[in-house]
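First the structure, in the form of structure tokens, and then the observations on it.
So, chain A:
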Amino acid sequence: MKITTAACLLFITFLSQAKTWIVDQRKNITSIQKAIALASSGDTIRVMPGLYREGNLIVKKTLALMGVDYPVLDGENKYEIFTVTGKNILISGFKLINTGRGSLEDISGISAVQTKGLIVRNNKFENTFFGIHLANSSKSLIENNTLRANAEAEYQIGNGIHAWKCDSLNIRGNDIAGHRDGIYFEFVTHSHIEKNFSHGNMRYGLHFMFSHHDAYVANTFHNNGAGVAVMYTQDVNMIANRFEDNWGSSSFGLLLKDIRDSRIEGNLFAKNTVSIFMDGSSRCHFEKNVFRENGWAVKIQANCDENIFKANSFLSNTFDMATNGSLVLNKVDYNYWDNYQGYDLNKDGIGDLPFHPVSLYSMVVEKMPSSIVLWRSFLVYLLDRSEKVVPSITPESLKDSHPVMKNYDYHF
Partner candidate 1 sequence: MITISNLNKQFGKLRVLNSISVQFNSGISYAVIGPNGSGKTTMIKCILGMVVPDRGEIKVGGESIAQNSGYRKKIGYMPQIGRYPEQMKIGQVFDMIRDLRHDEKNLDEDLIREFKLDKLKDKRMHTLSGGTRQKVSASLAFLFNPPILILDEPTAGLDPVSVEILKTKIHSEKNRNKLFLITSHIMSDLDELASHLVYLEEGKILFNDTIDLLKEETGERKLGRAVATIMQRNLKAETL
Partner candidate 2 sequence: MMKIAKYVAYDIIRNRFVLLYTLFLLIVTVSMYSLDSDAGKSTLSLLNIILLVVPLVSVIFTTMHFFNSYEFIELLLSQPVNREKVFISEFLSVALALSLAFIIGVALPTVLLANNAAAVYLIFSGVLLTFVFVSLASLASVLTRDKAKGIGIALLFWIYFTLIYDGLILYVIYSFSDYPLEKVTLLLSSLNPVDLARIVILLKLDISALMGYTGAFYQNFFGSSTGAIYAFLLLLAWIIIPLWVALRKFIRKDI
């Protein structure tokens, strides 16, 4: 809402008194630097196609910088390209390449410090150290940008979209690959991450810390080094996202560490080593998610409590749930488990026997990971069977008392 108002304001100023400057390498104004210097607040600068090597562009006025047919801004592996501070600045339609790199400074394609109402839209980033870096900014929109990097190791590269101490951001429809973290949030509140595609990043598709009252909706996190991490946060809504193909020895679909009062709803978790790993989290609500073909669908540490798993579908997972303790203070109810072997005599659609989603062998593997080599052997089958008859090691209280007989019909 606020962002739209800002955009309207920009539009109105543009109509009334704004001037448009054209940067063209064959005409009067050949450099963007010069145009920025000439322009006054409220003006528009249109940049014609071409290769611009102008080092660091500092924008402090309220300007609309618009590329035509993606003019290329080259940082020559030395400079930050845009450094922005101020209100209602628009940057769109550029191709930003080859920023410098730094181990101490976060050199970026676009760095915004203390901005308000910033719009970054339809840009292409290639080989930038950080893509878009926001600090102490608010009410900004980052939309439909494409960010590509191809580093070989984590320390060689920064994050795609990095936000620190921000408020009311809207990050929408971006496509981010090859960075350290696709999207990085630290101390960011009241923000919205929507319909982004974060894939093939070295560490996390989304890295999220100390960021309360946020939502991320309908994003796809695919094949990132360690999946998505959400930590030290309360009140996050994670809805209708896809967590897919996060494979590797310390890889998760979704890592939840110290999360409270959050909702995880309608997501698809498919083909992850561990689709949800929960540590020290409380009062989270998991509903209508689908867990499909994961190694572990849910790994819940014993220090989690008052979480609710309801009406989820567990399909073709190697282990449905695993935990490391015997005391379980979470509620699991009305889920569909394809491993359930009970019956429904009264035909109410609810299995008459409770389902214990934690198998003995999942606990053995938890303690001794290399014992996975015996998975699906006759020995393991016998162990699991005998444990089902006389539970002695697996937590008796972790059970679904109302396993539904028919799979929920969730579509993705």
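In the analysis below, a contact is a pair of C-beta atoms (placed from the backbone, for glycine too) under 8 Å apart; a residue touches a chain by one contact, two chains touch by 3 or more; residues count from 1.
Picked so that all candidates are chains of the complex that A comes from, given by their letters.
Keep in mind it's a predicted model, so treat the numbers as computed, not measured.
S.K.: For chain A, which of the options 1 or 2 is its touching partner in this complex?
M.R.: The answer is candidate 2.
S.K.: Contact residues on chain A for candidate 2 in the complex?
M.R.: It comes out as residues 247-249, 271, 273-274, 293-296, 316-319, 364, 367-382.
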